[in-house]
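Sharing a structure, written as structure tokens. Questions coming.
The complex is shown incomplete by one protein chain, all other protein chains being positioned as in the whole.
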Amino acid sequence: MSVLVLSPWNGRISLRLHRHALVVAALLLVALIGVSVASLMSGSYPLSLRGVWQTLTGNPPEEIAQTVLWEFRFPRTIVSAVAGALFGLSGAILQYVTRNPLADPSLVGVSQGAGLAVVSAIVLFPEMNLVWRPLLAFAGALIVAALIQSIAMQRTGGATMRFILTGIGVAAFIAAITNTMLTYGDIDQAQAALGWLAGSIHAVGWPEVWSLTLCLAILTPGLIWSARYLSALRLGPEVSIGLGVPIRAARIGMITLSVALAAFAVAAVGPLGFVGLVAPHLARRLAYSGVGQHLLLTALTGALMVGLADFIGRIAFAPVQIPAGILTAILGVPVFLLLILKTQSTRQL
Amino acid sequence: MRRISLAVLAICAATPSLALECGDGMRAFTHMTGETCIPENPQRIVSLGSKNVTVPLIELGHAPVGSQGSLREDGTATIRASAVSTGVEFDNSDITFVGDYPVDLELVAALEPDLIIWPDWQDEVNMDQLTLIAPTIAYATDATVHDAQAFYARLLGAEDELARAKARYDAQIAQLAALVPAGTTVSVIHGGDGGFWTSYPYGNLTLILEDAGFEVVDILASIAPGEYPTFSAERLQEFDADWVFTTYRTDRGQTPTDAIAAMENAFPGYCDVLTACAEGRFIALPREEVSTPSYDAVGAAIFALTTHMSNPFTQPRD
Partner (left out) sequence: MTKAGWFGLPALLAALILAFGWHIAVGAKTVPLHVVLEALVAYDKSNFDHVVVTDLRLPRAVYAVLVGAALAVAGALMQGVTRNPLAEPGVLGLLTGASFVVVMAVGYFQVIDPAFIPLLAALGAAVTAALVWGIAAAAPGGSTPLTLVLAGAAITGFLAAFISLAHLLDQESFDRLRVWLTGTLAGRSTDVLFWALPWLIGGLLLALLLARQVTALAMGDETAVGLGVDVARVKMLAMLSVIALTAAAVAIAGPMAFVGLVIPHVARIIVGADYRAIVPVSAVLGAVYLLVVDIAARMVLAPIEVSTGIVTALLGAPFFVWLVRARL
């Protein structure tokens, strides 16, 4: 493992060492493709597998099939997968940096901070251009993260647990401000904001696909760069210092990265809960692996989770549409409770 | 994306517009977010708003192929306000239920519409996506019955019917106005959320009342259009007027008892301190008749008002 820490290149070589993890990654990828295909095939517009294939290859059985598949199902399938991956990665990085298995952007208020920024914009400046949403979300999330950090990290010892509890308090506070905002706001805008807060993917189109993909592309080098520091940080501050890692800078960099990942996902699909918490754990349980591989598995698991949530929400009560956020909470909480029951580090308090 | 397109359209609207070139069988149609090419005679309309879009369409003889609806307690869907104003429901027509808020985009597509009408409250689906399915026009939900009916008449080429309906409205109003002495005040109030909520205009009710010569009280006049503020129960007396109206939701099976219970809940014993109520001039009206952009519904509401104003035993004292 210590070899893995020293350079990203060694990190890559070590990927080959965990064959089991690679198999799991392949299986996850197959599952993700399966869910995506199922998602592409199902919906209120009747389209058989053959029809899907014909449409994808440019011979749609009907003209409208083209629109349904390319403009509705395809973007939302991609966006749910990418947003799920972003939430998962954000949670994983947060968990590494805080060395806290229960860290999650939605649990500690980072998602809520992003949400508050966007809701404020919807209510106060309804005519604002959508282009600003990711940046606003990022700013809101960053402020909250800095706030929690500064409150929780001032004392040494037990800091990680305090981070979570502080986050829960801050999340409750932000939720209350958001509620005030919704009471104060015009009813139409309040309804739009509420719909967005429930976390739903039904309104996404290609612009969201491009903006999310762009975000992912921008942040990927950061992720690769971060893998080496993450492996060091998870061994604890003493070891990290011994390995020559600039702890403070690395930590700030990682947290910013995590916040950015969550914020961009929130800006696109709303604050989906529990994905960032559950995906990294499921990934870890599925296969033991190094940091790099674990991040890959987490991204796939997160993508699978949100993909499933959107798929179920779209189909279950059609034509009534259930926001994905409700389903990620219903799917995520039981896993979260299992984690509380199994996680050794809850002993720390 | 919708906001962007709105902004773009706003800019386009501000500049002197070039005539929109439409293909064969199509025509340019101006609506709240701009100008769109729509079929000369739309045959397969999908309505994304039951009360404000579906009902007037049915009334003008152009029932949509699909409509937004709301779920009843038993899980079946209903076209709000349609049962009382048109008699048409999902279960006695070929209209397909396409979801509530938001609607199911794919189901809309599956109906292969040639025109989609999007009321502006349906903001969880955006017009860019709808436009990919079929030409989509926007409808301002807070339009008065006159503006709404003019919009649909222009859309469906029903100007003659519109003129007749408008003449009928004027005659009905003239009959009501004759019963309203100059300076008669009025207000509209609802109990709920721990206080009183209202809006101004309130559906078509304040329009009818003002057309008939009523004057709304100051607290009502102070509300900006489109806002639904909740007032503290302590301000009840500011709503007092010669006549005070409240409404109950017939689409949810409510009766005046529900409206009165809501008032009582917000202010126990409200009737003793609201002069209009104490003297028998606090009237509960069915909400669908006063809030649906339909001349049939509005006509029924005017007749109800005429009946109340004709009652010699409940006239305001000097």
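Each chain carries a letter (A and B) given by its place in the written order, and its residues are counted from 1.
One rule holds in what follows: a contact is a pair of C-beta atoms (placed from the backbone, for glycine too) under 8 Å apart; a residue touches a chain by one contact, two chains touch by 3 or more.
This structure is a prediction, so every number in the text was calculated from the model and none was measured.
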Displayed partners of the chain not shown (whole complex): A, B
Touching the absent chain when the full complex is considered, from A:L32, A:L94 or A:L107: A:L107
Candidates B:A28, B:A171 or B:V273 - the one touching the absent chain: B:V273
Selected residue (touches chain absent from view) among B:A63, B:A233 or B:A304: B:A233
Touch with the omitted chain, as defined above, among A:L47, A:L69 or A:M161: A:M161
Interface with the undisplayed chain - residues on subunit B: 70-73, 75, 100, 191-195, 229-237, 252, 265-269, 272-273
Those residues of subunit A which, in the complete complex, touch the missing chain: 102, 107, 151-152, 154-155, 158, 161-162, 164-166, 168-170, 172-173, 175-177, 179-180, 183-184, 198, 273-274, 317, 320, 322-323, 325-327, 329-330, 333-334, 336-337, 340-344, 346-349
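Convention: only the chains that are shown with their structure count from here on.
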Centre distance in Å when subunit A and subunit B are each reduced to the mean of their C-alpha atoms: 41
Contacting residues of subunit B [partner subunit A, same complex]: 1, 3-4, 6-7, 71, 97-107, 109-110, 112, 120-121, 123-126, 128-129, 132-133, 226-228
For the subunit A and subunit B complex, residues of the former touching the latter: 43-46, 62, 64, 67-68, 71-73, 126-131, 186-188, 191-192, 195, 200, 202-203, 205, 207, 314, 318-321
